[in-house]
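Only one structure is covered here, and it is reproduced in the block below.
Missing here: one protein chain of the complex. Every other protein chain is in place.
So, chain A:
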Amino acid sequence: MTRTPDIASSRLSDAELVVNFSDAHPPLTKEQAVVEAERCFFCYDAPCTEACPTGIDIPKFIRAIATGNMKGSARTILESNILGGSCARVCPTEILCEEKCVHNAREEGHPIRIGALQRHATDWQMDHGGQPFTRAPETGRRIAIVGAGPAGLACAHRLAMHGHDVMLIDAHAQPGGLNEYGVAAYKLADDFAQREVDFLMKIGGISFEGNRKLGQDFSLTELRRDYDAVFLSMGLAGVRAMGIEGEALDGVQDAVTFIEALRSRDKKAVPVGRQVVVIGGGNTAVDAAVQARRLGADDVTLVYRRGHEQMSATSSEREWAQTNGVTVRLWSSPSRMVTEDGVLAGVEFSRGKATADGRATYDPKDTFIVPADMVLKAVGQLFVTDPISGESILVENGRIVVDRSYRTTMEGVYAGGDCTVGEDLTVAAVRDGRDAAEAMHLALSTPDQSETSGQ
């Protein structure tokens, strides 16, 4: 019996695709926002604020919504986090601010909807107020930023605010990084990533150059020569390989490539299998699995090698996948791709369990096969060191090493976001970019450049 891989585009109509890729969580109405804001206790020294990597004064912005001071609310968010709009949409709030909300102590699972309120306020600002910050007088200093994702954008905005000129360079055609290319479309619907970039750029003093790759189109040494400082925020350009038989077969694809195609092309033109297996346990795996379903796949199975406690996707992400008809299978490690007549037909997994010391063990004899005509790999992303390999930048454990002022080992070169050590979260990248900008600004404003590392 011969099989042909059943991977095709246009499985659904335009109308179905519009519905499937529209805003997953519609915004609060004004009335809903006020009711929710008034539920907030306005805690002192609030745990939610402590849990936010960018340290947004959450009770303050929520109280401003309750009092109808929308401008003040948005400003409170944006002065800590200029990408507050996308963070409101993509942050795993259930493991950050909302997890710490004291309302959970009274009624588990009913924290204040901080993310939704943050979206309400930032949407208001973008709809009514425009750019709320003004630039300081121009300093004449020029700073290059490599990578126009959340870290790079936050850094650019803060530097521009301080009066510096910023050149933002990215390998992609558009700025936005993961927000533009790496997150499920329904999380940042209606072209939000680009609208947010436009909003942010209105501060002035930021130029963008796309389709330019570090180490290929220009070098770090050149940047160092032409600019007063450099910020590296290239994120993770590589994907981890599984190292199993059949990984190169047609139909086996990186989940990030699949997601990027969905974000940069007409959705109708993106091919998807009828039976899709997604391997991995992070947000990328969930985003790929759910979008495969929403693109028209009949069966999508997300398989993760360990238990849900170890998944980096949060429980609400996992539930989101399940309510979208994705089957989640845990404690299963991929052992090989299964073919029929040389064509991808499924993935074989070994069943596993946790040992007493918490490690995972798999039984190579206890296997099962999940049929698949498309396999999406989401087993982790890697920092690609090639573009900086010839430079004096220390890389350890696959990430750029920086000090507390975000300085790399190369003089005048700073780094932040996913290419450095730390949680790989949009909101953490924003903090890095913002704080690195402050560090650069301090260094550039200090006549004596001899200050030591650390603060």
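Definition applied: a contact is a pair of C-beta atoms (placed from the backbone, for glycine too) under 8 Å apart; a residue touches a chain by one contact, two chains touch by 3 or more; residues count from 1.
Throughout what follows, contacts and distances are computed from a predicted model.
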>> There's a gap in the complex where one chain should be. From "Extracellular solute-binding protein", "Malonate decarboxylase acyl carrier protein", "dihydrouracil dehydrogenase (NAD(+))" or "ABC-2 type transport system permease protein", what does UniProt name that chain?
In response: "dihydrouracil dehydrogenase (NAD(+))"
> So which of A:47, A:72 or A:132 would be touching the chain we can't see?
Replying inline: A:47
>> Among A:52, A:66, A:372 or A:444, which one touches the chain that has been omitted from the display?
In response: A:66
> Just one of A:12, A:34 or A:330 touches the chain that is missing; which is it?
Replying inline: A:34
> For chain A, which residues reach the chain that was dropped from this view?
Replying inline: 34-35, 38-39, 41-47, 66, 102-103, 105-106
